[in-house]
Every structure is written in structure tokens, then in C-alpha cells.
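A selection of the complex's chains, in situ.
Chain lettering (A and B) follows the sequence in which the chains are written, and residue indices restart at 1 in each chain.
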Amino acid sequence: MRPDSRASDELRSVAIQPNFIIHPEGSVLITLGSTKVICNATIEDRVPPFLRGKKKGWITAEYAMLPRATPERNIRESSRGKVTGRTMEIQRLIGRSLRSVVDLDAVGERTIWIDCDVIQADGGTRTASITGAFVAMVLAFQRMKERKQIAALPIKSYLAATSVGIHPVYGPILDLCYQEDSTTDVDMNIVMNGHDEYIEIQGTGEEATFNEKELATLLSLAKKGIHQLIETEKAVLGELIVESKVETSK
Amino acid sequence: MRPDSRASDELRSVAIQPNFIIHPEGSVLITLGSTKVICNATIEDRVPPFLRGKKKGWITAEYAMLPRATPERNIRESSRGKVTGRTMEIQRLIGRSLRSVVDLDAVGERTIWIDCDVIQADGGTRTASITGAFVAMVLAFQRMKERKQIAALPIKSYLAATSVGIHPVYGPILDLCYQEDSTTDVDMNIVMNGHDEYIEIQGTGEEATFNEKELATLLSLAKKGIHQLIETEKAVLGELIVESKVETSK
């Protein structure tokens, strides 16, 4: 039995509260069990140097934890004077994932800054950040549409992420809480779009391995979780995204 | 008339929500109008090098804003690689203020870490941080008492802080919101304890000055605001602090 009595293929309760902070163009608080992340989206009217003059937008993400988001206090990265490797990996993952479902040409020469700040952590903060950031980003695009900066939302598909793993006691499970995550060897983060396509697969077995059959089980669990997360997104975003009009180029 | 129709000696609505984050020993969300600050207190069982072996505790504070706590996005200090001068000033002010009402000898060789993270800003973030941090710290001491680490709360007095200023249109006013603060020349932050004594006075007139009579008016406004803030603290902390037993040494 999992610590919180969940079935092996059961997500924790998930909630996405839109317009959580008043200033950003898009803002949500995503709650996944005890994990809480503030996701803010900012529209900036310029792009990084490597894109200047290319009439194309960019999406970049920053991720941080409050020092006491965790049971033990973490040293603040501004006090360390540098960002850790873990933070950089997560930031790059969030940015790549979001860019995969956006028509950057339609965004124009603008940067969407995504800020994911974990105020309370209980496992799954990077995948909750991706799911919450997607909604915050769509809200920001909606704001751009209201301001007549764009004619339609430049979204190619829904997007969500979850974690799966093989636990020595519980076996293959969906959506690991911290207690499970810290005792699991094989751990995988999956990002998928609304067409059941993979955007990222990051599977790692620190001091462990997994075979082809186990991989198949994990991918199947992840797909189930992502379907449910996308339903939650749809409930928040309502009719904003009409998927029939925006198809991926594949 | 002030932008939000307040009287010149009127505080914004204030609320202090205890136990906001589950992990810290003490945690509150303080809301002052549209300003929202998460204040977490952590107990660490060691002291900085300069206090080792002195059987005395220490209190230190860190302060940060989420990038979109403000109308314009701020660059994250972890990305800059260093903390700004403004942040350092605020951190030092919070730490000094809290230490002034605590019997550090009674704390033992422990450090209380205070983390004030502004998730939404509308002026007065440093004074709201002090007021919220005081409550979070008392909750952490209460936790220590429950764990039998201390026999009584090592608190000498209540503590609160507010801002006052002289506005070119509204004249002397209490508790400036951002719109007022950004158009005011003389700006003063006052920290007081529950005995009507001053702990900090930081008055500054960037490109302006103030005379003795104006100073008296500002101090009087501040005292009124601080009385009300301490009432709010008492409502949250209940009978935790019995002031008759803990008197300042003065």
C-alpha cells in the first residue's frame, strides 16, 4: 500500500487556481497533493540576441524553491551566488517543453518568461511546474489576444507532465510523492502533448536499471496520468484552445 | 483623497494566516492590502562562527521577491549571481529588529533563520516582513517549547513595523501603498515594540528634507499603525506571550 493509500496508477488530487498573483500576464497556483508551485508568465517585447530580427518569439523558464519549501531548509541560490545543476536542468526542461507546443513564429519578437516558484514541495515539483506553466502561458497569450497583439492563441496542443517510477516495494507507480521518490531507484519524467505524443522522456536509474517491459509499463502509467492532467487544464482554460484549428506539423 | 480612499492615519486591511507552509517550524502569510509575504522561521541547532561556545542564540533573516511580485518583472537575484544592496539592507533590518525583542541567552546555541518571500508587492514589503516574521518566529519558539527545548518563550515584547511618509498631495500619511510610495519624497520606516519604544527609525528624504515638527507628526502616525498591527498579532498568537512576565531590561 502506498503511503497515502493511492492505487499504483492514481494521481494525487490536483488543482490549478488561475490569476493567483495580480501583476503577471498569466499566473496560476498549481497544487498536486502537498506540492504547491506558483507559475507566472511574463510577456517581454524583445527576444534574446540570437533571435533578433528573425520575427520569431522565444520562451524561457526559471525555477526556484523557497528555502523552506522542503523539510530541511535549503540555502537560497541568490546567497550561494550561483544556480545549481539541478535547477538548470529543470529550467531547460520547462522551456523546451513549452516551446514544443507553441507556434513561435506567431508570437512575434517577444519573449515569454516563465517563473515557477515552489512554495511547498512534496515530490514532482518539476512536472507540476510544466503543467502549471502551460496554463499560465496560455493565460498570458489570452491577454495578448485581448490586447489585439495576436489574432489567435499560438498553441499547437495541450501539454502536461508527470513522474513515474519503479519502487522496490510498490512496484511501478504513477506520480511519486517525496517519500516514494526518495526510496525509488528508477525514476522517469514524461512530458506529452494532447495528441499522445512524447515531448520529453527522461528516465534514469541511479544505481539501478530497467528493461524493455518495465519501460512499457512506465510509459503506460504516465499516459494515464497525463490524460487526467490535461482534463484539469481544460476545465480551467475552458474553450480557449480549439484544438481542431491548431494541429502540430507532424 | 488617497488612491484607495483611506484616511491619512488608516492602515490597509491586514491579515496574518498562521501555519501557511507545512514544513517550517513557524510559518505565516501576511497580507497588507495587496502586499503578500510568506514568512517562514527555521530552527537550526548551531550558531554562526562568531558565537560558537557562547551559549547564546542568533537570529538572521533573508528577504526576496518573486520576479513577478511587481508590475515589471525583476531579474532573479540567483540569476544575477549576487544580492542587491536594497535586499541586504532589508535583511539586516529584519534581523536586527527581531533580535531586539528576543532573549538570545535563553535560545541556547541555535540560529533562527527567517525567510521573508514577497509573492505580491504593493508597497510596505519590508515592514510587512518584520511584522509577519515576528509572528512566524513566535510560532517557531512555541514549537521549541512543545519539544521541551525551552521552558518559556524567550520573547521580551511584541514587535511590529510600519511605514509613514510626507506626500506632496496627501501630506503626512500612514502605511504607503506602492503608488503613494513612488511619489513621496520623505519616507520613513518605524519599528517599535509593545512598550511604545523605538527599535529602528529609518527616515530618508531622497531629494527632500523634513523638519522637527514633521518628524513628530510622522512618529505619531506610526505609533497608531503599530498599535493596530500588534492587536492583529495578539489575535493570532492568543495567550502565547504573557508580557507581564517578560520585561525588557530597560
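In this text, a contact is a pair of C-beta atoms (placed from the backbone, for glycine too) under 8 Å apart; a residue touches a chain by one contact, two chains touch by 3 or more.
Predicted model, so just to flag it, every value in this text is computed and none were measured.
Student: All chains share one sequence here; work out the copy total for the full complex from the 2 shown.
Tutor: 6
The definition used in the following text is that only the chains that are shown with their structure count from here on.
Student: So in the complex, the part of chain B that touches chain A is made up of which residues?
Tutor: 21-24, 27, 34, 38, 40, 42, 44, 62, 64, 66-71, 73, 76-83, 87, 113, 115, 117, 119-120
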